[in-house]
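For reference, the structure I am asking about is given below.
Heads up, one of the protein chains got dropped from this complex, but the rest are sitting where they should.
In this document, chain identifiers A, B, C, D and E correspond to the written order of the chains, with residue numbering beginning at 1 in each.
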Amino acid sequence: MRITLINPNTSRAMTAKIAAAAREAAAPDVEVVAVCPEDGPAAIESHYDEAYASVAIAELILADQVSGGSDGYVIACFGDPGVDAARELVDVPLVGIAEAAMHVAVLSGRTFGVVTTLSRTLGRAEDLLRRHGFERACVAAYGTGIPVLALEHATGEALDEISSWCERAVRHDRADVIVLGCAGMADLCRRLSERIGVPVVDGVAAAVGLVTTMARMGVGTSKRDEYARPPRLA
Amino acid sequence: MRITLINPNTSRAMTAKIAAAAREAAAPDVEVVAVCPEDGPAAIESHYDEAYASVAIAELILADQVSGGSDGYVIACFGDPGVDAARELVDVPLVGIAEAAMHVAVLSGRTFGVVTTLSRTLGRAEDLLRRHGFERACVAAYGTGIPVLALEHATGEALDEISSWCERAVRHDRADVIVLGCAGMADLCRRLSERIGVPVVDGVAAAVGLVTTMARMGVGTSKRDEYARPPRLA
Amino acid sequence: MRITLINPNTSRAMTAKIAAAAREAAAPDVEVVAVCPEDGPAAIESHYDEAYASVAIAELILADQVSGGSDGYVIACFGDPGVDAARELVDVPLVGIAEAAMHVAVLSGRTFGVVTTLSRTLGRAEDLLRRHGFERACVAAYGTGIPVLALEHATGEALDEISSWCERAVRHDRADVIVLGCAGMADLCRRLSERIGVPVVDGVAAAVGLVTTMARMGVGTSKRDEYARPPRLA
Amino acid sequence: MRITLINPNTSRAMTAKIAAAAREAAAPDVEVVAVCPEDGPAAIESHYDEAYASVAIAELILADQVSGGSDGYVIACFGDPGVDAARELVDVPLVGIAEAAMHVAVLSGRTFGVVTTLSRTLGRAEDLLRRHGFERACVAAYGTGIPVLALEHATGEALDEISSWCERAVRHDRADVIVLGCAGMADLCRRLSERIGVPVVDGVAAAVGLVTTMARMGVGTSKRDEYARPPRLA
Amino acid sequence: MRITLINPNTSRAMTAKIAAAAREAAAPDVEVVAVCPEDGPAAIESHYDEAYASVAIAELILADQVSGGSDGYVIACFGDPGVDAARELVDVPLVGIAEAAMHVAVLSGRTFGVVTTLSRTLGRAEDLLRRHGFERACVAAYGTGIPVLALEHATGEALDEISSWCERAVRHDRADVIVLGCAGMADLCRRLSERIGVPVVDGVAAAVGLVTTMARMGVGTSKRDEYARPPRLA
Partner (left out) sequence: MRITLINPNTSRAMTAKIAAAAREAAAPDVEVVAVCPEDGPAAIESHYDEAYASVAIAELILADQVSGGSDGYVIACFGDPGVDAARELVDVPLVGIAEAAMHVAVLSGRTFGVVTTLSRTLGRAEDLLRRHGFERACVAAYGTGIPVLALEHATGEALDEISSWCERAVRHDRADVIVLGCAGMADLCRRLSERIGVPVVDGVAAAVGLVTTMARMGVGTSKRDEYARPPRLA
């Protein structure tokens, strides 16, 4: 089974890190391919960046389909940009890492807290929480102020900062589980879980598992009406 | 006061129709300028189309700012594509026609029904209803199956079809008010209201009124955090 | 266009202040008339006061209709008392200042905070927030403890008190926008906005703009069923 | 224990009918006193009527307090008009018949349907359902079109009409329980329950039981802030 | 009228205490019988305990029916364990003490706070709040850390601890009313109310009053579908 992972920013280092996290969590019979666009923002940190990311994702999927397509797709950016548009393009399962992380989190505990990069992205996180019905399960959402690209070489200081916000969500807000709000945090997952003492969920691993599950079940994207192929492409 | 109206599809005929509707509803001291992109989809009928529209809108705003800017912006497509991204780019008020129509509708009655073009766009409408807190006020949302571009020369048959869905929302679902779900329906507003006997709201006129109201109040877009200028442009 | 503004308390000084705020925000072709009842409470600070205010408002509208009527009405008390009853009496648009302020606030940012007079009125504010679907957008609602009539001659101290609650809503609760919860605060709007650095919305100006917008659109109050003229008066 | 029942319309025949229903459901140690205003609407069938009813209720309570007061109050009109204002005036428990009926209904089954008089009153019913958290439990709300005063001498035809709407709520909407939406229907309760085969709840009996329960527990109206005595009366 | 009170833990001391509280709040014509199981947990402090309690309750009801049955049942454990299952077994009214306390609380004020034993039981409390529509009325839910059985001989220290959490709910969270989250706290009710100055609701007294009210009204458990006798027993 071949799963294509789309990192919508242009950072090749981050694409490689995400691919590694995905492969570590994948079943033995799953091949993970990771791609990113040639042009566009190096980090997705605003609605403006997400607009460009949405187009880039759609074009990467259309290109992948020309060369044979995949058994499932993962959109590896925590805002789940362009997921609705991307679903229109595929018959196979397609999952964003934010929704994936939230689905896994609520199977691990009643409540979760999101710890992410810039606080300006929390609005988008709130939209996703509400769209997917997790607004009650999510008891805290914190921005650490650490920009996406600063995560590439996360020193101990950045880890401490992230860790302290996770602690706050658990002790003060009674979060049972932590959701990491950036694909670039994928490699911090186990260290944070050990420090804080509750499960910490990385969306990349979660999304790979969910897409694989759906592919094994033969459950793809429903093409009933909203997610049917766009008229322009039909 | 100068209000710029952005039609994110490339149809010049529809841009002209929208501009006329806007001018009819504007106060005497308001100048309405209407623009549309050179390239891109001729009609916005899918999430995929909206992704391209979001980028086009952002670029039109940035171009307008280079040439002096406006006192307010209206995004004239019922899915309110790219409104979050566009708000990041402006200090002045910016309003989408879907949100505008909904705000006006609930001041006219307790409940409203949305009548739009293709049923595949109802998912996006539902997201907007929920995001803005109108999920309880909206008691019906119907797709007529009439594509956006077929509205340009709406014959009596199309008007009858739209009218029958409006009737259904009023009689069967107890809608106090009808919201028309496409900028291309702006010119049908009064005829429909006369037929059905309840207020019918066109988002273009509503948005022009709301943006004007905000500009007069000196209330622009809050730049606190989420809608501050994107880091990439700062 | 003639808009009648109804202040349901008997304070003539406050009626004059509200009228001034309304006129400042009105379009050049709008005439604002402001009225208040002869008898009744001098300030609306309880549900008990609102009961009397509701009757007073209905009687002022019926009286205005006898002498020719208006193109729209604004109910200038933040509890929006008697708005449902008043809508039954009119065909034209009618807007309360609380709902108006909330509608404008969410077009300026994702979240807002309400800062009002006595904390005992927050229950009514919460009812309005929920009725209109703004319970998620409103992230803070504070009573300053300053009675309505003390606002008439607001010294620097009262302004400081109000300002500190606004600051709290912005810094602690992440409000993008402030809604002032009393018609008597209309003149503090710009000073507060300058101090706090986010948009501050006065409901009087907002309501005048919304009623004007609706009147220009030809959208009045839906007379379908709930808001049809009461059987007793038909 | 003395419970005062306030019928806010001026119909003495209906006041007597309500009093009889209340006495039938009261515990042996409960004395029921029923009052109605001298002036005002003969039936409460609009928001406009409710405005006058709210003032009448407040004045009847203040008058009762002058002559010694009661151990609890019931507001016997299904719109629960003026309940918030009335709570400000009392230390003892005070219950509206709509809220009472809803509280009892959800203890009898998961879902209920409301069957009331004129459909124009359903908006107020919806406000109450939402305010009290019963919006999910209530699966149907129907107006029969029978005016309040026509219930005084309900012929078989009116009973058949009401019964058919109850049937519809049970068979079509899966209501476990029926709530009768008018004090004037109190005497139809058992006959309807026998016909339809599910519990039918009359708010008058429910409210008397709830007020009595609270009085026995020593639980009155919380005077913490919102429901403290109004400043004007303090 | 005979009301059977079921304490699902095996503590006879607590059963006696609950029975006393019930009798104190009951009308003069109500006979209260209190029972508890022979085997099972001595305190219900986990979902695991509630699973056993649910079975024990069902068996106690079936046994009571063999010996003639009762006019109503109260399930005297704050998690309302097995209430859905128990309702399937009876035609008469059956009420849990958590739901009862919540229904009474919102008739006494707009908001309430729950103060209970171990914080690990708050998840179940939240499920009940949401199921019954009280999620907005409940503004605070605190675990005191005091185990159920430690309440049997509540020293002044335990009372102080409980009292301080009640205070916090009132002062910090603006709770109008306190709901005590354990049947074993029934005897603390009046002392706490005197200390804190707002109504304090004990679910046992509330449930006895509600079941009695329903029995007098002739409103039992709806047997329409969900709560009909289980197929296995039919």
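Following the convention adopted for this analysis, contacts are C-beta pairs under 8 Å (C-beta built on N, C-alpha and C of every residue); 3 or more make two chains touch, one makes a residue touch a chain.
Fair warning: this is a prediction, and the values are worked out from it, not measured in the lab.
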Residue, one of E:Arg2, E:Arg23 or E:Arg130, that touches the chain absent here: E:Arg130
Residue touching the undisplayed chain, where the options are A:Ala19, A:Ile97, A:Leu188 or A:Met214: A:Met214
Chain not shown: contacting residue from E:Ala21, E:Ala34, E:Ile75 or E:Leu89: E:Leu89
Interface with the unshown chain - residue positions in chain E: 41, 45-52, 54-55, 58, 82, 84-85, 87-89, 118-124, 127, 130-131, 147, 225-226, 228, 230-233
Contact footprint on chain A, counting only the chain that is left out: 25-29, 93, 95, 99, 103-104, 106-110, 132-137, 170, 174-177, 190, 193, 197-202, 205-206, 209-210, 212-214, 216-227
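In this section, only the chains that are shown with their structure count from here on.
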Chain whose average C-alpha position is farthest from chain D's own: A
Gap in Å, rounded to a whole number, between the CA centres of chain E and chain B: 52
Multi-partner residues of chain C (each touching 2 or more other chains): 110, 123, 130, 135-136, 225-226
